[in-house]
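What you see is the complex with one protein chain gone and the rest in place.
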Amino acid sequence: MINLTIVRLTLRGLFGRRRFLLLLPLPALIVGLALLAESLGATPPDWGQPVLVGLGFAAVLPVLALIVGASVLGSEIDDGTAVHLLAKPLPRREIVLSKLLVAFVVTAVVVGAGMLLAGLIAGSAELALGLLAGTAVGALAYTALFLALSLLTRRPVLVGLAYILVWEGLLTNLLTGTRVLSIQQYAISVADRVSGTDLFTGALSPQVSLLMAAGVAVVATALAVDRLRSFALTGDTS
Amino acid sequence: MTEPAAGVIHDIGYQRYQGARLGRRYAVRALYTHSLRTAYGLGRSAKSKVFPWLVVGIVGIVAVVVTAVRAVAGEVVLTYPGLPDAVFPLLILFGAIAGPELLSRDLHSGVLSLYFSRPVRRSDYALAKLAALVSAIWLLLAGAQLVMYLGAVFTVDGWSAIWDETTDLAGGLLYSAVHALVVAALAVLIASLLSRRAVAAPIVVAAFLVTLPVVGLLEAVGGETARQISGLFSPGTLVLGVRAWLFGSGVDDVPDLGGFEPLYAVVTLGLVAACVGLLLVRYRKVRA
Partner (left out) sequence: MTTVELSGVSRWYGNVVAVNDVTMSLGPGVTGLLGPNGAGKTTLLHMMAGFLAPSRGTVTVDGAPVWRHPAIYRTLGLITEREAVPGFLTGAEFVLSSARLHKLPDPVAAARQAVEMVDLGDAQHRRVGTYSKGMKQRIRVAAALVHDPAVLLLDEPFNGMDPRQRLHMMEVLHQLGETGRTVLFSSHILEEVAQLSGTVQVIVAGRLAASGDYRTIRRLMTHRPHVFTIHSSDDRRLAVALLAKEPVVGVELDPAAGLTVRTSDYGTFTRALPAVAVAERIRVTRVLPADESLESVFSYLVAS
């Protein structure tokens, strides 16, 4: 199901590119801001919402998931090296799942580390674990979605940004009914329930969140596998 | 198949161009116009029009809805300055798409050496691109505000009411310009540093989104003063402060900033100036 060579190649491809390394400081911002708040004398009830939700779940998690998820397969399709992977007797499901694993783990670990530390700064191990759980759920759904997008459209990053800004940023705040379709809410709700915290509240029940997140991940991955099976090289004009 | 090895140079009229050359000003103007058209995907394939016009569509719908509500129920849901603030996420999206489109592409395709070997100077190039994005965003907002204005003109009676509307519109257009400057300056600066569009776009968005929690933090944490200056730390709330300075705080959703309004204006100006300065430095240093 998971191909180690693909995992290795993908990891090297991610970390070998300079621009990805520029993104690693983003989760550090979460920690930095938490420390700053504490040093200013604020208490977690004050800075919990803006830092953990506003910065963590609403900005850092989706943006990092977008950059990682869209490039883990998308960058190879773009620069033409996808043929190296595809002209092999590998089931397409294996390729997608291996890449998804890398994207998910990298996003969850990188963002999760920041969230975990911020939770500890807030003084509660439960909170830290809850945040990590929420991050993991969100990371899975986001990376699966953005990986599928990289096979479905030619500009996956822009579509992903539109989703983050317009759908999650604007509309779900205006139309509360659509919250059930917001990955951000799944992450927040799971974190809320697992940590039992008062610092922030998720709009959905944890069961719905987990179900929907799993659903998004499964559907997106199935779509991605199918599209990869029909992957066509556009012929050059010469 | 074998022909005698003869060589003749045919005079097909090739001559060096001896006529008038339009010079630097024309070149810069052409660059500006071309960039403005690129921001809206004009003159390019249908795919490049999708995102910009999607944004235009949504902003337009907002304007139409607001106008309709005003016409029917007489209630002003959104004032002219309120529009840019309400659709701010869309402006970020537009900047994140158009900025890399204008700048990152040239960096990636190695076209800069062609540009800089023409009368266009490096600073001209950077400023023309910036001006194009500022204009693009301003046009987007101004168009929507114009729709609101036209609707209002037909709703209210009396010349004095219309005059009031007109002055309100003028204020709104000015505020739109402030928005356009701030968003464009940041988007252009970030895009000029990255040669891949797919990376520049999320980073532009991140730059706006990531600073927002700082504001929330200061609001929640500090005292009255901290709350009043918290808006300085994120572009979205920064322009809101300028709105307070221009039109008075405590009105609509504009927070009361307790006398700090001029500071907001100064910081905004400073931010834009810094971005422009960094942009010029960037293009002086970039390897063509």
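Lettered A and B in written order, each chain numbered from 1.
We take it that contacts are C-beta pairs under 8 Å (C-beta built on N, C-alpha and C of every residue); 3 or more make two chains touch, one makes a residue touch a chain.
These numbers were taken from a predicted model, which means no experiment stands behind them.
Here one chain is not drawn; of A:22, A:90, A:113 or A:222, the residue touching it is A:90.
The residue touching the chain not shown here, chosen from A:3, A:107 or A:189, is A:3. Listed by residue number, the positions of chain A touching the unshown chain are 3, 5-6, 8-9, 12-13, 16-17, 76, 79-81, 83-92, 229-233, 235-238.
Quick note on the criterion: only the chains that are shown with their structure count from here on.
Per the touch definition, chain A reaches chain B in the complex via residues 19, 26, 29, 33, 36-37, 40-42, 46-47, 49-51, 54-55, 58-60, 63, 66-67, 70-71, 74-75, 78, 154-158, 160-162, 164-166, 169-170. Contacts from chain B toward chain A in the complex involve residues 47, 51, 54, 58, 89-90, 92-93, 96-97, 194, 196-199, 201-202, 205-206, 209-210, 212-217, 219-222.
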